[in-house]
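Note that one protein chain of the assembly has been removed; the remaining protein chains are unaltered in position.
Entry: chain A
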C-alpha cells in the first residue's frame, strides 16, 4: 500500500487498484461512464481523463484514462488541469453528437448519468447540426424498454448481462458508430437479472417498462429504505411511490448482500400491491364493512368459541405480525404456526436449527468467494440472488456441483450436475456425507460422480453447501448439515428458505404444530382460524385437505394484502398494508433482522398485521404486550433494526440440533413409478404471481420428463399425458428435458396444487390417445 497525490491530497491506494478506483474510494470525484465497481475498467468512454505528472522531472505531464492507469507512488494526478478538462469536454461533445435532444420525454431524465456528466463537464451548447444516427428499437419483453438512439457505447449493458450475469441473449452487434446493443431477434430478455440493465445503463437506452406505464419523475417519487419481500435473501430495495400508488422498485446498496443488483422478481414483483383484485376494504360474509365492524365481528367469533381458536402466520408476514399473532394465541392457549404444510414446517425449522448450530449462513459477498459449492435444488427459482452470487464464484474458478430433480439454470455452469429423483436424494446426500467422513471405493457411475463432488469439496479452501428448503425434507436438510460438519470448520452452509421472513417464522413455530392444527380443525377442536398472510387453501400439497377442513370451521378470519384462495374464502377479511405501506422487520436466510419502513400510505385505511392483531386484542379485552415488548419477550435482547442500516443478527436462543436420519429411509422404499418434482421459475412466489408484467413471462405449462423416459414410454414431445395425483387429474403436453431425473415429472406449482402432490410425491402417468 502506497500513497498517490491526487489534487494535492495524499491518498492511500491498494496495489493493483487504478487511479479512478483510488480516487472514488477517497470520495474524490472523477467523471466516468463505463467504469463500474462490479464490472471493472474498460476504457470505452474516455471520460475519466486526468493529467498525471511523473516523478521524473524530465518527463512531460500526460493525459491518461484514470480507470486504466494503475495507481503508483510518486505520481501527481490532476483532475482539474486544463488539459484533462478539455479532453472530458470534447468527449461529452462527441457523445452528444448522436444523442437525441429528448431529455424531456426520456424516462431517465433527472437521474441520468449522461445528463449529469454533460452538465458537469460538457460544453454548454451543441455545435453539431448534422443528421443523427438512428436505430430501430427492439421489443425486449414486458420488463425492459429499449431506446437505442440514446446509446453512448459504454458497453456496461453487455458487460453486466454477458460477463457478470452470464446471460447469452443480449449482445453488442455491428461496429464503429453503429454499435447496437440488442438481441438476435425481438423477444423477452431471458436473464432473471435483466432488470438491472435499467440501472446499469448510464442513460436512457434501457428503462423500466413497468414504471413507464405509470411514470413519475424521480423528484416526484416518495422513497424510503426497504427490504425485498419476495424471497429469503433480504435484498435492500428502494421503492418509489407517488399519489398513493407504488410505481417502481430499485436496488439499494447493501455491502454484504445484494450490493448493486437485484433480481427481476424483486424489481417487478411489487406490482402485486397494485393488482386490481387486491382487497382494500374489510368484508364480513362477503359484505363490505368498515374496519371497526370487521374487528368487532372477528372478536365476537373468537369470544363465541373461546379457546378453540388457531393462528396461522406466514413466512412472508413480518416478524412483528407473526410474533403478535403468536402472543394473541398464547393468550387463550391456541395453536400457532407459520406453516400450512407440515413438511415445509419441519424442513424450515430444521434448516434454521442447523444454521444456528454452525457459524451461520454466509452473506452473498462471502458466497462469491467460495471455491467449490454443492447446490441441492433449483436456486434460480428459490433465491435468484444466490444464483447470481454463485455465477460470480464460477467466474472466479469455483467448481460447482448441482444435485437437482428438475431443470435448473445453474446446471449449465456446473462441473458436475446430477439429475436425481426426489426419492433418491436422501440416499445421495447420505452417501456424500458418509464419503466425506470416510472415503470408500465407488461402485457405480453415479457414485463415482458423487465421489468426485466430495473430492472437490474436500480439496477446496472455502467450500459452500446450499440447499433449497422447499424441495428438501427435514432429514435431507439435516444430512446436508452433517456433510458441512464433516468437511471441517472452513465449510459454510446455507439454505434458500421459503419466504422473506421464513427464518423468523421458523423461530416462532414448532415442528408438528401444522399437523396438530390441521387435525384439530378436522376434529372440531379448532373452530375459528385466524390466517395472517398465508394461503392454506391454495397450498400446493395440502390445499384439498385444507379446503375440506375449512368446511368444519365456524369462522375463517383472514388478514392479507393479496386475493389468495384463502382470502376469497374468508368469512371475515381484513385487508392489511403491503410491505411498502408499512414498517416491519424481515429476518433473512442468514438470520439477519432488517427493518423496513413505509414508503407511502394509500388513501384507504390499511393497518399492518401487527396493528390489526393489537386492535383485535383490545376488542377481546385481552392484555397483549405491545410489539416491542412481545419481540423482547420472544427474542431476549432484541432491538428493532433501523431501516436503512445493514441489519443485525436476530438474538435467538440456540436450539440443540437433533438429527434424525432414519425418517427418510421409510419413504425411500416405495417411490412408485413416477414422482412429482417442483419445477418453478425465478418470478414465482405467492406475491409476485399477482404482478402482471412478470407473469407474462411464466414458462409454458408442460409435463417435463427426461428424454430417456419419454422414449421408454413411447411419448413424443407435445403429446399429451394424463397425470393423476391424490387430489385430481390434469392433462398436459409432454416436454422432454435433459435436466429432469429418471422417473420424475417436473411440474409447476399450479399443476401440483391441482394434483394435490408435493415435491417427491408419487403420481400416475397415462398417455392420452
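In the analysis below, contacts are C-beta pairs under 8 Å (C-beta built on N, C-alpha and C of every residue); 3 or more make two chains touch, one makes a residue touch a chain; residues count from 1.
Definition applied: contacts and distances are computed from a predicted model.
Selecting from "NADH-quinone oxidoreductase subunit E", "VWFA domain-containing protein", "Potassium-transporting ATPase KdpC subunit" or "Carbohydrate ABC transporter permease", the unshown chain of this assembly corresponds to "NADH-quinone oxidoreductase subunit E" (UniProt protein name). The chain that is not drawn here is touched, among residues A:1, A:60 or A:175, by A:175. Only one residue in the set A:21, A:156, A:183 or A:283 touches the chain that does not appear here, and it is A:183.
Residues of chain A in contact with the chain left out of this view: 162, 168-175, 180, 183-185.
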